[in-house]
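These notes are about the structure you will find just below.
Only one protein chain is missing from this complex, and each of the others stays in its spot.
The block that comes next holds chain A.
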Amino acid sequence: MIAFLIKRLMHAVLVMFVISVLAFAIQDNLGDPIQQMVGQSVPESERDALRERLGLNDPFIVQYVRFAKNAVQGDFGYSYFYREPALGVIARHLPATLELVFAATLIIVLLSVPIGVYSAIKPRSIISRFFMGASIIGISIPVFLTAIVLIQIFSIGITVSIFPESTSWGAWLNGFFSTQGSMPSFGRGYDLVHVIGHWDTNLASWNGLKHLVLPAISLASIMLPLFIRLIRAEMMEVLQSEYVKYARAKGISMRRVYFVHALKNTMLPVITVGGVQIGTMVAYTILTETVFQWPGMGLMFLDAINRADIPLIVAYLMIVGVIFVVTNTIVDLIYGFVNPTVKLTGKPA
């Protein structure tokens, strides 16, 4: 176990090193940060002076070594836009993103497991077919569109008038399909509850939860269909296996067979995929957060790219790299607990 963790720590360091080199290498293509920092009519001499002060005139190697020297001491540079240490900026934006990912994960888990299991047990029922069809649509709609549609329906509201308003059933149907729209369409709201440090939470107030609903649904919409299908496929396979048949033959109640014997084995691959996907979800927050103006890391990163805020971009990429390594490590640990035959260090059992 210890050896495993040490090995992973080395991985993390290696990942951060590679990412930092890559991020540094592309910075010339990101554009000129100076351009964003000065007015249009500022003369070239002033721009050069600023470039010199920020050390942008130095050769690549010099810049990188300077960065690396500071980075090993925990100083990832100063964000040009926020005018404070990049790591601090990220720390401030991290809780919002983590809460969003957490809420989306919760939605995915709560919906995908029952739906996946149900449609594996009763593959021919109408409800199963509906969910399978819907998941195809869900998987192919880009998150940006999902978000805009959600905002239109639940925040702005839609008025339907395709049915004849003069008839009572038409009026009723029109009213039924029209939505009022009162969900907040942007931001985290103003009723955040302070927890600790940079962490203000949306989860502790009604207004905060309301703000969280639409972004979490649209973020979940990317992964949810995938997990429903994955769980269904795995479950169907497990239900065909010998030990399930044996358990049935023994006369164990079907409920116990499904949820204790079969589901446990279904979850193994799901956990693996899930772990990787949570990392990916952090990346997807860029889109969701942009549409909903959710003040998390994703929005911050997109703004940083637009502003060519290089120190912040580099720090963000490195932090995300670490998040990937950490989630994978946790997944492997959980995997070990769920399936004791797996040896973490990779030695033969």
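We adopt the following convention: contacts are C-beta pairs under 8 Å (C-beta built on N, C-alpha and C of every residue); 3 or more make two chains touch, one makes a residue touch a chain; residues count from 1.
The rule is simple: contacts and distances are computed from a predicted model.
Trainee: Could you tell me which of "ABC transporter substrate-binding protein", "Cytochrome c oxidase subunit 1", "Ribulose bisphosphate carboxylase small subunit" or "2-hydroxyacyl-CoA dehydratase" is the UniProt name of the chain missing from the displayed complex?
Mentor: Per the UniProt record, that chain is "ABC transporter substrate-binding protein".
Trainee: Which of A:N29, A:Q73 or A:S140 sits in contact with the chain that's absent?
Mentor: A:N29
Trainee: For the full complex, which residue in A:L5, A:V38 or A:V195 touches the chain that was left out?
Mentor: Considering the complete complex, A:V38 is the one touching the chain left out.
Trainee: Over the whole complex, note the residues of chain A touching the chain we left out.
Mentor: 29-33, 35-44, 46, 49-50, 53-54, 78, 80-84, 130, 133-134, 137, 148, 151-157, 176-177, 179-188, 190, 206, 210, 213, 290-293, 295, 299-300, 303, 305-308
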